[in-house]
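Then we have chain A:
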Amino acid sequence: MSSWGSGLIRGLRVTWQNLARRSVTAQYPDAPPELPPRSRGVIALFEENCTVCMLCARECPCWCIYIDSHKEAVPPVEEGARERSTNVLDRFAIDYSLCMYCGICIEACPFDALEWSPEFEYAELDIRDLTHEKDRLREWMWTVPAPPGLDPAAAEPKEIATAQKAAEKAAAASQGQAAEETRDDGGGS
Partner candidate 1 sequence: MPTAAAASIFPRLTRMDGYYGSYVPVLAIIVVGAVLVTAMFLGNRLLRPSRPSPEKQLTYESGVDPVGTGWAQIHLRYYVFAYLYVVFAVDAVFLFPWATVYAGLGWVTVGEMGVFIGIIAVGLVYAWRKGVLAWT
Partner candidate 2 sequence: MADALELALRLVLVLGAFLVLPLLVGQTEHKVMAHMQSRVGPMYAGGFHGWAQLIADGVKFAQKEDVVPAAADGAVFRLAPAVAMVPYLVVLVAIPIGPGLVGQELDIGLFFVLAVMGVGVLGTLMAGWASANKYSLLGGMRVAAQLMAYELPFVLAAVSPAMAARTLSLSGIVEAWEPWWLIWQLPGLVVFFVAGLAELQRPPFDMPVADSELVFGPYTEYTGLRFALFLLAEYAGIVVLAALTTVLFLGGWQGPFADQLGWLWSLTKIGVVALLVVWLRVAVPRLRADQLQRLAWQALVPIALFQLALTSAVGVWNG
Partner candidate 3 sequence: MSVVGLLFLLMGAMAVGSALLVVTTARLVHSALWLVVTLGALAGCYLLLGAEFVAWVQILIYVGAVVVLLLFALMLTRAPTGVQTGLTTGNRVVAAATAGVVGLVLVTVVVAGFGGARVSVDEESVGSATSMGDAIFRHWVLPFEVLSVLLLAALVGAIVLSRGRASSGEETP
């Protein structure tokens, strides 16, 4: 019973302190929200990168990506070579009324054609309008933020590390060669 009473007092005290404190609720429609980086608002399509490989549509758990394409013949690069064919995107649409914002399509895309955009205010009065066609998806591309910079404390990316190593090796090699050359010179004199 006594513990119940002390809990009561504590509850009263905490709530009273809250009342005295200023509330920090963000007034969303009046003040834009501060979205964290990599917010999952809407998926943008960078059409030029798309090769119609269909990986995104196949990986999508909700089956909300619609892709239509046709093949076009590309004239051979060299004279007498075989004619090549390439896929041309006719339709790329994402039905956001089905999408569950898992981002698997973005992970799956091998050509960085899909990106997360933080835009989230695309509610519609008609559910059919939630199916965004490729031009609309292209529009979202303009809202995709630049990828965040690396953490200063982070390890160096593999690519840079590899390149660095290669460069160092090359430098070392060239220096070694130069040294050898000098030695040779010295030996020669």
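Rule of thumb we're sticking to: a contact is a pair of C-beta atoms (placed from the backbone, for glycine too) under 8 Å apart; a residue touches a chain by one contact, two chains touch by 3 or more; residues count from 1.
Here is how the candidates were picked: all candidates are chains of the complex that A comes from, given by their letters.
Quick caveat: nothing in here was measured; it's all calculated off a predicted structure.
Picking from 1, 2 or 3, the partner of chain A by touch in this complex is candidate 2.
For chain A in complex with candidate 2, the touching residues are 1, 8, 11-12, 14-16, 18-19, 21, 23-25, 27.
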